[in-house]
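Missing here: one protein chain of the complex. Every other protein chain is in place.
Chain naming follows the written order as A, B and C, and within any one chain the residues start at number 1.
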Amino acid sequence: MLLQVRDLSLSLRDTENSWFWSRGEHVNIFNGINFDIDLGQSLGIVGESGSGKTSLAKTITRLYQPSRGSLLFDGVDISSLRENELGSFRSKVQFIFQDALSALNPRQTIAQIISNTLMNFSIETSKSAALTHAGELLDRVGLPRSYLSRYPHQLSGGQRQRVGIARAIAPKPKLIVADEIVSGLDVSTQAQILALLRELREDGSLIFISHDLSVVRVLCDHVLVLREGKQEELGKTVELFDNPQSRYTRDLLAAIPLPEYDPTWLDREVERKTRDTEECMKIQGAVVFVTGSNRGIGAAFVQNLISRGASKIYIAARDTSKLQNLVSENAGKLVPVELDITNDQQIARAVAGASDVNLLINNAGVNGNSALISANDLASARDELDVNYFGTLAMCRAFAPVLKKNGGGAIINILSILSRVNLPACGSYCVSKSAALSMTQGVRAELAGQKTLVVGVMPGAVDTDMAKSFEGPKENPNDVANASLDAVEQGTEDVYPGGMAQGVSQGLAGDPKAVEKEFAAYLPG
Amino acid sequence: MPTTSVFKISSFSIFVIVLLGFAALFAPIIAPYDPMAQDLKNSFLPPFWLGGTSEHLLGTDSLGRDLLSRIIFGARAAVYVSVIGSFFAALIGVVLGLLSGYFGGALDALISRLVDAWMSFPSVLLCIVLAAVIGPGLETVIVAIIIIDWTRFCRVVRSETIVQKSSDYVSAAIIGGLSPLKILIKEVFPNIAPLLVTLLTLEMGIAIVVEAILSFVGLSSSHIPTWGGLIQEGRLYVNQAWWLMGAPVFCIVVVVLAFNLIGDSVRKRIDPVLRA
Amino acid sequence: MFGRYLMLRLLLAIPTIFCVAVIVFVLMRIVPGDPISMMIPPGASPDDIENLREIYGLNKPVLDQFLIWLNGIAEGDLGRSISLKLGVGQLILNRLPATLELVILSMGIAIFLAVTASVAAIRYKDTLVERVLDTFTGVAQAIPDFLWSLLLLLFFGVILPLFPITGRLDPSLSFDPITNFYFFEAIFTFRLDVVWDLLAHLALPSFALAFPLAASLSRVLRGSLSEAMSQDYITLAQVKGYSRLEVITKFALRNALIPTITLSGVQFAFLIGGTVLVEYIFSYPGLGNLAISAVVQRDLPLIQGLILTFAVMFVITNLLIDLSYALINPRLRGR
Partner (left out) sequence: MKNILEIRDLIVGIDSIPPTWILREANLSIGEGQIVGLVGESGAGKTMVSRVILGFTPEGSRVFGGEIHFCGSKISDLNRDSRPFLLGKEVTYIPQNPMTALNPVQRINDQMTDVLIRYLQLKPRDATKRAVSLLSEVQIHDPEKVLKLYPHQLSGGMRQRVLIAIAFACNPSLVIADEPTTALDVTVQKEILGLIKRMQSSHGTSMLFISHDLGVVSKICDVVNVMYGGQVLETQEADALFSAPSHVYTKALLSATPRYDRPGDLLEPVSDRLVTEMGKTILSWDKRAEACFYK
């Protein structure tokens, strides 16, 4: 793998609102970006203005230092290296700038600009050799050699961009990051530059930043869609364009006017939009039933639901005594329910007393942290299957008619990323979650007819009591709850909150065997 | 920015500055009289076109000293002060401005606070107080110019460095593997240089005025003739012999204008971007 | 937000003034010459000198002297002038109104000249008018107020004796003001002859101060005006059917003033520094004139007091400029 990006985040100080004593608050530019890029691949990063795409490009090339996450280039984490330690990285990764005029030093000729780069990286040692080499580079980007003696301001926009490309390919980099490099150009010039890039792409990897999905389609084999600093969707170009998973990507595509006559296009959006907003439920005003709400992710759900304005929340737990404080603080909004989801009578009672629910959150679960063969007995395995699979299924079965009556609504099943790959250290837990994942898919299909959205949430390790013994990066339960509720509002079916989950999911999409091998290393004990 | 000034011809200013340099270098040779030699019988002679004699082209002062010779020797003091003063003020200001603007951080905070404190006070008064503290003399004037005017360079160079630093070509140089010091010297500095040349020529003019101001209030050397000193003497007799003040004022005005014009045209000539 | 901003500016001004006070105090103590030696008659005994030192507190350690001085300031006592044998506070208060009148008039002239010149130059772009204005601005900016004073004095005071070249008011006029704000008082008491004479005395120094300021203001204002004129909202105003002059004055000017104030705010404050020399040249009885004689006489308490006054004026001017900036810029006002 040439470049692995994990949970990459950047926040900068808001200098505009800074005061004498405070240097401005941190503003999130982007958050939790995950992708891989192999040698020879090209990735398009697409987003609207303010999505943080240029900042992401500058962080990948380490013009900015990320505030969180890792950047593995050729297996070395370069995210926190200092400028003087970046030496070999600098020659392997090159950047092409959006504004070609400002990226070329106005006081240097094209020859100086290109040969400076060649000499810095010791590709050429003598000036005359560098000059000849610069001439060859101009040939490659389709500029006459006579342009060597010109200054940047004497060239046209397209020609400047070609010089930028020549400079970028000069050290024969493994990765080129191109930031909106065709956005200011005319269609015909743009097509020429794109053709040039397609040709050069074969020599190395390319990350191509653009606001224009059409341009990305021309160049890239993978696409990452960014929205307000968050990774909205990542996939192979063909699949993403033919069958976009996220609603936002669908919106973006639908908003692009193709050059063909289509008198209904302008009105179409309005129709679709209103239908969509009807389709997706709002948390505000929703009546929610949360299991396992006394701690961990469940407690985070309750807090988030309150702050998002849910009108009524049934908070269920095996032991409701600890919930009294919370209930009295939010009088009238919270209804405590004593519930063990393995107990059918309690479930029946709960459903009878909660006929207004339109969002069910199946959060309750257990983890015995035991292996499959080396465990003493099958108690843990049975218990986990009982709660995590049968209990959750029972809840879905019980509440499905209620949801139908209330207009469809949604179910959130809290699974785990371990539902998709087995971690031997807690092998039986993974089995139960895997069953629950399969169950989620089946329930989703069965309930599609009554317009119930079934969301499967697959986080990595979450910072709760359950994962106390796990040492390693953990997600904040709040983030998990937030991502899940976002998914309900946006109509997303599968949620991978956090860097670890996204990384695993992506790994599984690329090479499932490798992921399995990686997890197999974590044996019990 | 207005660029259509009627004074486009820089040959005027070059002539003035060459003349000034010539007068300063060869003052003892070209001056018709000893500037300190008194001739009380021939005091207050008017210039030749106002009825004076051709022996004293610009007339004589209250002690009968030849005004032309005094002005030629005054040019010497002016050039001495302005060249040395501006050079060191520029040196200090540019180095601090470049470092402060490019590296930022604590160094920048320190330097820019210092500049702010310096600028938050009327420079003329500070100059006068400073000169009074050090005691009269040409060297005093030079020191005063350096201490007051380094901020002028520092401030401009710092803000220009910050502008240049944020442009993409500096990022491109980082990507191109250049070390920060090399970027500062090879990429950023050449882009600031034209501005610097302009600042430096302007500063020469300013230094000459500062010298005049200090000698006008009696804080420069009283042993050799200076233009400011001549103005001060002239001010006393302005109602009897206005040319005593008029001649040195004329000289300073012409020189200051010349430096201004040359600053402008040098900038336009050096800058390949402006030339296009 | 805006109130907080103002408070902050005021608070920040205090350490600036304090710093200036410290610097001045320390500077004046390292003077090689002894101020006392200038005050004593020839042949005075060492006891007499010691006596005087005692009176002016010059025999105490520097830190003590500084604390005494600070304490005095807090009580409104700036000490006693050595050369004039009067209270420093009294001296400054007597002279301050004259300087303020000069400063306000000069700033007014400068703003008027700058706005008129810039609007005219933009209105008559690419004509002879613009080029003539260019030349004037260039010359006015190149020549500092010190030289303008001398030039104006020579041409309009001596060669063409149109204006008086010394003083503030002709002593032959019988005018017995209650305050030292002669100009304002004369206006309120309808002494038009006095107003006229005051204006005649003020004319040369105030124009000398105003010219360079007007030129640098007008350079910046013209730059930002012509930039504003190329903005899309100006095109829109033109397409709405407004005439060129209307577009400049109604749409471009206010926008152009915002960068102008930021870029040239400090120039206004510099004008205060300029009064020192201009007053000295025209023997105008203001603070600047007093300052130079204090420096020449090595009158420590007076210099300290004056510098402090100048620093305060400087800070207040800056504050007023910030205020006007905030008033004119909706982005700041909206907060």
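Throughout what follows, a residue touches a chain if its C-beta (ideal position, glycine included) is under 8 Å from a C-beta of that chain, and two chains touch if they have at least 3 such contacts.
Note that the structure is a prediction, hence the values are computed from the model and not measured.
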Omitted chain - touching chains that are shown: A, C
Out of C:180, C:226, C:293 or C:329, point to the residue that touches the absent chain in the complete complex. C:329
Listed residues A:77, A:186, A:356 or A:446, member touching the removed chain: A:186
Touching the absent chain when the full complex is considered, from A:71, A:143 or A:218: A:218
Given C:231, C:249, C:293 or C:324, the correct residue touching the omitted chain is C:231
If the hidden chain were put back, which of A:12, A:76 or A:255 would touch it? A:255
Can you list, in ascending order, the chain A residues touching the missing chain? 48-49, 186-188, 190-192, 194-195, 198, 211-219, 238, 241, 251-263, 265-267, 269-270
Contacts of chain C with the missing chain: which residues? 126, 231-233, 235-241, 251, 254-255, 258, 328-331, 334
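To be clear about the criterion, only the chains that are shown with their structure count from here on.
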Give the label of the chain whose average Cα location is farthest from that of chain B. A
Which integer distance in Å separates the CA centroid of chain B from that of chain C? 23
In their shared complex, chain B is touched by residues of chain C numbered 16, 19-20, 24, 27-28, 30-33, 121, 130-135, 137-139, 141-144, 146-147, 150-151, 153-154, 157-159, 165, 219, 222-223, 266, 269-270, 272-274, 276-277, 280-281, 291-292, 295-296, 298, 303, 307, 310-311, 314-315, 318
Taking the touch rule as given, give the residues of chain B at its contact with chain C in the complex, in rising order. 1-2, 4-7, 117, 119-125, 128-130, 132-133, 135, 205-206, 209, 212-213, 216-218, 231, 235, 238-239, 242, 245-246, 249, 252-253, 256-257, 260
Of all residues in chain B, which touch chain A in the complex? 167-169, 171-180, 186-187, 190-191, 272-273, 276
